[in-house]
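One protein chain omitted, others in place.
Should a chain be cited, it is by its letter among A and B, assigned in written order, with residues numbered from 1 in that chain.
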Amino acid sequence: MKTPTNQELIKRWYREPAPLLPLLHAFHDRDGFISDESLRDAAVGLKIPLADLFGIVTFYHHFSRNPPGQIAPRVCMGPVCCLEGGKQIIEELKDEGAQAMPCAGRCDDFVPVLKGHCVSVGVSSRTLEARPPPLPPRNPGGIEECVFAEIRTPGRYSIEGYCRTGGYEGHRRAVKEMQPSEVVALITDSKLAGRGGAGFPTGLKWKAVAEAPGTPKTVICNADEGEPGCFKDRAILDFDPHAVIEGMTLAAYATGAARGFIYLRYEYPGTFNVLERAIAEAESAGFLGEEVLGSDFSFRIHLRRGAGAYICGEEGSLLNSLEGKHPFPRNRPPYPVTHGYENLPTAVNNVETLASVPHILRNGANWYQGLGMNGHAGTKVISLSGDIQKPGNYEVPFGLPLKTLLYDWAGGARENRSIQSVTMAGLSGGFLAGEDLDLTLDETSLRSKGSMLGAGGIIVFDDSRDMVEAARSAMAFFAEESCGKCFPCRIGTQRLTERLNGKAGPMELGKWIGEVKDIGSAMKAASACGLGMAAPLITDSLMKYFPERVAQHVEP
Amino acid sequence: MSKPNREKLKNDINSVPTDVQPAAITLDGAVVTFSEGETIYDVAHRHGIDIPTLCYDPRLDAFGGCRLCIVELEGTRNPVASCTTKAAPGMDVRTATGEIEKHRKVLLEMVASENRELDVNPLRGYASQELTALVERYEARTGRFNGKRSGASNTVDENPFILRDYDLCISCYRCVRVCAEQEGDYAISVMNRGFDTQITTEFNGILKDSACTFCGQCVQTCPTGALADKKALRAVNLPGEIEKTRTICPYCGVGCSVDMLTKKDRLIGIHPAMDGPANQGALCVKGQFAFDFVQHPDRLSTPLVRGGDGQLRGASWDEALDRAADGFRAVREKYGRHSIYGVASGRAPNEAAYLMQKFIRAGFGTNYIDNCSRA
Partner (left out) sequence: MSNPLIDMEKPDVIFCIGTNMTECHPVAATRLKKAVARGAKLIVADPRRIGLVGLSNLYLPIRVGSDVALLLAMAHVIAREGLIDLEFISNRTTDSEDFLEHVRAFPPEWAETITGVPARDIEVAALWYGMADKAAIYYTLGITEHICGVDNVQSLCNLALMTGNIGREGTGINPMRGQNNIQGAGDSGALPNNYPGFQSVTDPANQAKFNRLYGADIDLEKGVTKVTALDLCGEQIRAMLIDGENTLLSDPNRAHCEHALRSLDHLVVIDIFLTDTAQLADVVLPAAAWGETEGVCTNTERRVQRVRAGVPPPGKAMPDWWIVAQIAKRLGFQGFAFGSAEEIFNELCSASPLYAGIDWDRIDEGAYQWPVPHEGHPGTPMLHEDKFENGRGIFTRIYYRDPAETIDNDFPVWLTTGRRLASYHTRTQTGRSQGIDYLLSEEALEVNPNDVQAWGLMDGGWCQMTSARGTVKIRVKATQRSPRGTVFASFSFSDVPVNILTGSGYDPVTHTAELKVCPVRIDPAEEQMPASH
């Protein structure tokens, strides 16, 4: 096939919704990098000021402006992979221009290396192989699941397999038999809440979008799973993509939205292909498109790929990114439910949230509520990784004791090791250790320890690990991913990293703690989004659980 | 906005019909009214409460970056940025609790820690003292939080107007926003992210190769002097205090208000007048930077008369004015009053044009007067 010209690519995309990212990816995929000339043409073609466009491109981790660009290997240096050989692989692939990338969401596997559109995994550069990611393990107690109920059924990823296992039944029923408000009411009654971490009740969100003035409305599936130690959305999308698509159509039907986006993180190229195919299947089957199933409901889904920016998982940044703007978070209020994509009402939902919806439609609100333990409603997928026997994605009932998950389900620490500490919410919940590991997996319990469940990533550190180093690596991640919009986060993550790596800051413990605490409280109180508010939980929990190690670090 | 208009606005706000319950919030314990669309910052500002800010320019959309304007809002877990939070009925706001003031001081200490220096010459720009003033106010020059400094100065850009000392940059983005929102030029933007954030142009080039029109708005809104007025800085070593005189730009017909900066008898720079009724702080390259003609050595400083040799030579006022008057008198006597014509200037003030027409009309009794509007 003839290589498309800039003008052909611009013509392909400029009338599409949210055209900037796919156009930039088209240049990137064609040349391996984005040339100045391509940027100039894109600026004219999409009517984006060139200076802004240049700034936007530099914001994303994975856009290259020079060769070798995209074909240079990018090696995961997430908190788990840097413990498991990531550093060594980078060293080995130095000649190919290897670079580090932040956690690429394969923490239940060997170290992932991204090259072009291909992810391979291995423990060293010699053993790298492209292979499908692992399926979520079953829980040993036979506890009933929701999101994962059918995920292990062979062929579930295809539309035939999905329909064989009850797929699109809820969709069909909703469109044919239910009013949109009934769908909203059902989801509200189920007590389903945002599984990306914020925990906002999904039914309320949909109701707000449905009632907000302005059209067209939009449903966005937030699949920019960037939190280190979180890989549940990838598993859901890889093995059960139609569940998410069905969830989105139900969200669209409930809210009156006519367009949908899936914003998928860059580091999941295989998942991109899965989704592209699934959307096409759903369109040919009449579940998506004009007048779905003969009704007057129309809905299209557009697949968009990020380019490597953790902050784009924050919904304001995600919206700006989609709109082709600099991906800073937006000021809130107003919220996306009234002023979202293109300033119109928008429901932004997490992958796991959307994947739960078809099951709730099929089995009812009471069924879903009843899946939780001790009065908590529903389930949560936990991505468990690090120094643990059986890492993987586990769907747990809310209220499950953490230790049940760690020891009974996942086999506990590796041989001759004990669990020293775990993170919560990937890195955003900070560390837990000691007696505080006696808790149940629900927000009430976690908040009481000053932490949070968030998107559900738990990274285990055994007694061989240096927790100051773990904290430094976590804070370095936040500093790297801080967008630069607000002062407390931009400067605070940098200063905390420097204090953890010993490159700056007082050499006297009292003063060191004073500075770190002051920075942390200013960040928690004043940051513009969750990144800056969460980052100091790392230092707070480090000082709380490992004071001797901190003292040794400051005054060796 | 001019003062009379501001008064009018105040009256409008205060003249709420009596049968309508005015919307009110509690501000530091006092119940105050607000109008639709006002932010907490606006309301506080209107009531004389000086909430500190660094990323705020009243002409721009609120950005919420510096977070110095955070206030406590009853019922919210965290403080809110007052510049981006719209006032809503019943809000209970505290603008300067001990906790809030502590955070502000820490934030200022953090900002101070990323900059090469805090004390910059006021000639750098209109807002250049903002950071320094806040650091003084909060006694934040403590040297805490030391570490890497941010921003790299652009030493390649040799344009004669705008100094790009980005090692004084604190990433408030006022320059980027004023260029986009106020000027509509979109010449500058933000490169990279986090602590590596850098103000840039397309392909990180020089301003002349960008969409920049050298209006200088970025310079004048910069709160640290990172962007500085190179022309004004020529006068750093001149003796004397900086004085300001309000006047109107000498160029096109828009009539932008400016403040002339002078030291003793030297005109050294221009500041836009933020309350200028026609421009609200906006200027263009001519109004901002093209003022050297005033004190240029080519200026005529003495009357000239044409000598017997046909050359112009210096003369006293008496001689020159006599020559001028004698010439008109002679022509009138020889050719009559319709032989004399006056052309008034479109640059000089009204008084000059008025006297020119009076000179012709009252003096010669004709309407042989025009101005240069036809060219």
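Operating definition for what follows: a contact is a pair of C-beta atoms (placed from the backbone, for glycine too) under 8 Å apart; a residue touches a chain by one contact, two chains touch by 3 or more.
These numbers were taken from a predicted model, which means no experiment stands behind them.
For the chain excluded from display, the touched partners among the shown chains of the whole complex are B. Of the listed positions B:Thr33, B:Asn121, B:Asn204 or B:Thr366, the one in contact with the omitted chain in the full complex is B:Thr366. Checked against the full complex, the candidates B:Val80, B:Ala226 or B:Cys249 give a single residue touching the omitted chain, namely B:Cys249. The chain not displayed touches chain B at residues 2-5, 159-161, 181-184, 208, 213-215, 230-231, 243, 245-257, 260, 262, 265-267, 276-279, 282-287, 289-296, 298-306, 312, 317, 320-325, 327-332, 334-335, 338-363, 365-375.
Operating definition for what follows: only the chains that are shown with their structure count from here on.
Each chain gets one centre point, the mean of its Cα atoms, and the points for chain A and chain B are 45 Å apart. On the side of chain A, the complex with chain B involves touching residues 36, 39, 49-56, 58-59, 309, 311, 326, 331, 333, 479-488, 490-495, 498, 503-505, 515, 518-519, 521-522, 524-528, 533.
Across the complex, chain B meets chain A through its residues 54, 62-68, 70, 78-79, 81, 84-86, 99, 103, 106-107, 110-111, 113-114, 144-148, 150, 170-171, 173, 180, 186-197, 200-204, 210-211.
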